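Contents: one structure, followed by commentary.
All protein chains but one are shown in place.
Lettered A, B and C in written order, each chain numbered from 1.
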Amino acid sequence: MSRTTAAVVGASGFTGGELLRLLAGHPEFEVVQATSRKYTRKTVGYAHPNLRELDLRFTDPEDLESVDVLFAATPHGVSMQHVDAFRDAADTVVDLSADFRLPSADLYDEWYDGHERPELLAEATYALPELNREELPGADLIAAGGCNATATVLGLLPLVDAGVIDGAVRSTAKQSSGEGSDPRDGDQRIVVDVKVGSSEGGAGGGEASSHAERSGVVRPYAPTGHRHEAEIEAYLGTRVAFTVHAVDMVRGASATCHVFPDDPVTKGDLWGAYREAYEDEPFVRTVAGGGGVYRYPEPKAVAGTNVAEVGFELDPRNGRVVVFSAIDNMMKGSAGQAVHAANVALGFEETAGLEFAGLHPVGAP
Amino acid sequence: MSRTTAAVVGASGFTGGELLRLLAGHPEFEVVQATSRKYTRKTVGYAHPNLRELDLRFTDPEDLESVDVLFAATPHGVSMQHVDAFRDAADTVVDLSADFRLPSADLYDEWYDGHERPELLAEATYALPELNREELPGADLIAAGGCNATATVLGLLPLVDAGVIDGAVRSTAKQSSGEGSDPRDGDQRIVVDVKVGSSEGGAGGGEASSHAERSGVVRPYAPTGHRHEAEIEAYLGTRVAFTVHAVDMVRGASATCHVFPDDPVTKGDLWGAYREAYEDEPFVRTVAGGGGVYRYPEPKAVAGTNVAEVGFELDPRNGRVVVFSAIDNMMKGSAGQAVHAANVALGFEETAGLEFAGLHPVGAP
Amino acid sequence: MSRTTAAVVGASGFTGGELLRLLAGHPEFEVVQATSRKYTRKTVGYAHPNLRELDLRFTDPEDLESVDVLFAATPHGVSMQHVDAFRDAADTVVDLSADFRLPSADLYDEWYDGHERPELLAEATYALPELNREELPGADLIAAGGCNATATVLGLLPLVDAGVIDGAVRSTAKQSSGEGSDPRDGDQRIVVDVKVGSSEGGAGGGEASSHAERSGVVRPYAPTGHRHEAEIEAYLGTRVAFTVHAVDMVRGASATCHVFPDDPVTKGDLWGAYREAYEDEPFVRTVAGGGGVYRYPEPKAVAGTNVAEVGFELDPRNGRVVVFSAIDNMMKGSAGQAVHAANVALGFEETAGLEFAGLHPVGAP
Partner (left out) sequence: MSRTTAAVVGASGFTGGELLRLLAGHPEFEVVQATSRKYTRKTVGYAHPNLRELDLRFTDPEDLESVDVLFAATPHGVSMQHVDAFRDAADTVVDLSADFRLPSADLYDEWYDGHERPELLAEATYALPELNREELPGADLIAAGGCNATATVLGLLPLVDAGVIDGAVRSTAKQSSGEGSDPRDGDQRIVVDVKVGSSEGGAGGGEASSHAERSGVVRPYAPTGHRHEAEIEAYLGTRVAFTVHAVDMVRGASATCHVFPDDPVTKGDLWGAYREAYEDEPFVRTVAGGGGVYRYPEPKAVAGTNVAEVGFELDPRNGRVVVFSAIDNMMKGSAGQAVHAANVALGFEETAGLEFAGLHPVGAP
């Protein structure tokens, strides 16, 4: 049986390498092209030491081959320029940048600089199956979510669906543009405090991401105004006050969401909400208390995997629900999410190529 | 000129060692005793490799010598049992545990188990000069604040004093017990999200604090109900919803406070508030934006020092002020604060023995 | 088709958990028992957060079930006591402790305390397929090598086979006891300087392995006299002067071997020797120079995998060959090696269950 052919554009970067790793171990895909302007003609192992066994060389991104699926792991702004070439080369395009994540051009313009192909924003499908699985089959332009947004959306989604967050309504990409109430109208003040690893910055890095400067940090790198705020609000239908800190790990994003419901909730309510949302999800597990060392979601527990851990604790004294969410930003927050979405879009087994269980113990993930 | 004699009780622990380091380099103090039940008769260098040059051996805590100042670095609950012996041995007792921090027995009982000497809670003086410098001269029972509380109080104090936090009134230890409005009555919902290093757990450590399990973590270790919440509320006069995460550093506590003022504030207002509060403080510096790699408070920038960095950013979209505060939990959050308070209490130069500027670069502090 | 049943004894420790992870993902094995005295009746996810999805509970080690293969991941000295029970329960026993690694009782007594079942030392089969693949098929008592020994043996084996190390002759376990020349007679002075991660110490850990004390270390923890010296000499037939340092990673062992050949060698000779030794080996890759960031073997490049990276550099000025070898101590240095050996012993595909390619980038492995 012939396999589905895949290309990775921007394959020498971190998420590009992660895609290559996943696709190379995927039972349905055959990687036929990996492009890199910088490393053209070098083996993929040159950039990614874990892939030294892979018999594949980087090619020039100008020479795209015809494939079934093209994954674009290019910097923000690149895909929107080359999207026609991508779609000419492939039946299905999965983009991992921010270019097609937001539901509307207006929202995009508010948070980024002008979009070159605004009409495609409504056409693209958001890649988070836990949010919009039913929209993915047959989708031909798929946009993987941002890592911090993904962690936050997965953490809060059960509370949105259960009505714990007053006025919030989950929304899938293309329905949310322009209709319904503005999430900013509510007086909900959900604080989201995110901690992320250095791989979020991508390969390359400057002075601030040098080992000497970044090692051991707790650094407020996006105190306010992080663009993922837009993405979260668009899909959760509720306002979030978002702050991101860099901490000393390489992989991982951990979102702690502080929610103050209007009406009291019990732990039983919370367990019910998370069970309802995720009991059939192959890549989300709820971890809330219990014993042992790992009692709440932790990036270490999911490093290298496509799993999101979500959990919560109740703070009756302050009328607060604290929600924790932990993912591997390179996996559930990027390449893993993209492959998961492609699996759904193409009708493959959802978990195909994404079965890795993670490691214990492991250092900084 | 004869120097002031000092004893450190509980000197083999982390904060005990830090006290020894500071006192050994202090121009006014002479350390005449360092007790450790576990390491009696061993040199202090046995427990603290940085103090190998120090000609001092641990002695049994039962045999206290007469000194001018006794610093107690014992686990919570020990000082309240031995406080009479401490006061017999020394004119001034500085306690670094939680035993005498809270202003009233009622509050203590609510957060801890029953106090053995509740009448002393009102007698003890809180050790944070930035909060209550005027109460320290001549104080003979001084209680150093908790590390997470200290970071939070220093971050928020300027906003309290400037009236940005509605209804909050700074309070010093002994005035706050039982009078005034209950901070919990307000509808302020200040979220405080703290990240701490492994030295907070003290020497010894079990499975959860082993290197293999704790390395690289972002671990919610006190999701709700942390006891420092009581301390913060008592001295700031405002409710806080507090959550603590363990991250991969050894020294350091970083508090990020999310404040939603009732009335709009400007950056100029904030700069004014912090300048007003701290421009004459020798151990607090305000870092808010600007350029370079270190644009906001970071534990790395103050590791080993008694400095607190505080800073802020404005989030007009969400009506939020984000306040950052970073300290070395062993220094400003414990031993350094204790020595600073002792300096004030005894009329020494405030910065005596606390001049170390910190290192750059430095790894996990 | 029925699968091969497997039990893991000592399953709550680090290597026990790694075995569970590998066997749960193995196409041929079905794990029917995981014992833990400490965690009897708890789910395996309690001890190993990456295995939370696994529907398996720890059972009492006294109640062994009948299985095809029993893997023992118990502390040194336990297997020799229970080996009869293990062999009653299972057709094949794979032991991961030091109990059956050495070829003779005399050698064992020299390095450890007296063996309880010395006659089994000659009966057991060493588990390193690259050394003695031909002895493994049908073996029913298999001893996985020590992690540091494995790294060193794999690094030096090509030089032994190529005659670069004067007088050294590779030896498999049961031929080496008592016959041939004593490796200590030669005047070769191979220095082996090993760097290891904290998982080598196992779960639990005391003060020295606490995060605060072990974070960021370069600590000589076995300056001389490490027991793996015996194992290396037994199987390589040459003396090594061995020193082990603890460094800041969780997984990983990196051996740097400094060899001074009697006769000059060229880089071509070295490439030939390593190609000859390993070109058909599925789990060894030679990395020696070339470009990019990862130019020599590194633990990071093999974290989580069963791959050993080996490489070398020539130092003509000093007449020295420097050999580098990097493994994941939990995998190629323990659980992965055990499963690999079991695959060979039972006639399975050698790479079955061991295909994970590793991650890039990754933090402290």
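Basically, contacts are C-beta pairs under 8 Å (C-beta built on N, C-alpha and C of every residue); 3 or more make two chains touch, one makes a residue touch a chain.
Please read these numbers as outputs of a predicted model, since none were measured by experiment.
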Quick one: say which of B:R251, B:R320 or B:H340 touches the chain that got left out.
B:R251
Who touches the missing chain here, C:Y235, C:F324 or C:F356?
C:F324
Taking the entire complex into account, which one of B:V9, B:A34, B:L51 or B:C257 touches the absent chain?
B:L51
With respect to the chain omitted from the figure, which of B:R21, B:H82 or B:H340 is a touching residue?
B:R21
Hidden-chain contact residue, picked from the options A:G204, A:G268 or A:G291
A:G204
Where chain C meets the chain that is not shown, the residues are 184, 189, 191, 193, 195, 207-208, 212-213, 215-220, 223-225, 229, 239, 241, 243, 245, 247-249, 252, 254, 256, 258, 260, 293-300, 313-315, 317-318, 320, 322, 324, 326, 361-365
Which residues does chain B use to touch the chain missing from this display?
14, 17-18, 21, 24-25, 42, 46-53, 197-199, 203, 248-251, 285, 287, 290-294, 298, 300-305, 330, 355-365
By the contact criterion defined above, which parts of chain A meet the unshown chain? Give residue numbers in ascending order.
14, 197-199, 201, 203-207, 209-212, 214-216, 248, 250, 363-364
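To be clear about the criterion, only the chains that are shown with their structure count from here on.
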Report the chain whose mean Cα position is at the greatest distance from that of chain B.
C
Averaged over CA atoms, how far is the centre of chain A from the centre of chain C? Could you give it in whole Å?
37
Determine the centre-to-centre distance between chain B and chain C, using the mean Cα coordinates as centres, and give it in whole Å.
46
Which chain B residues touch at least two other chains?
207, 212, 215-216, 248, 363-364
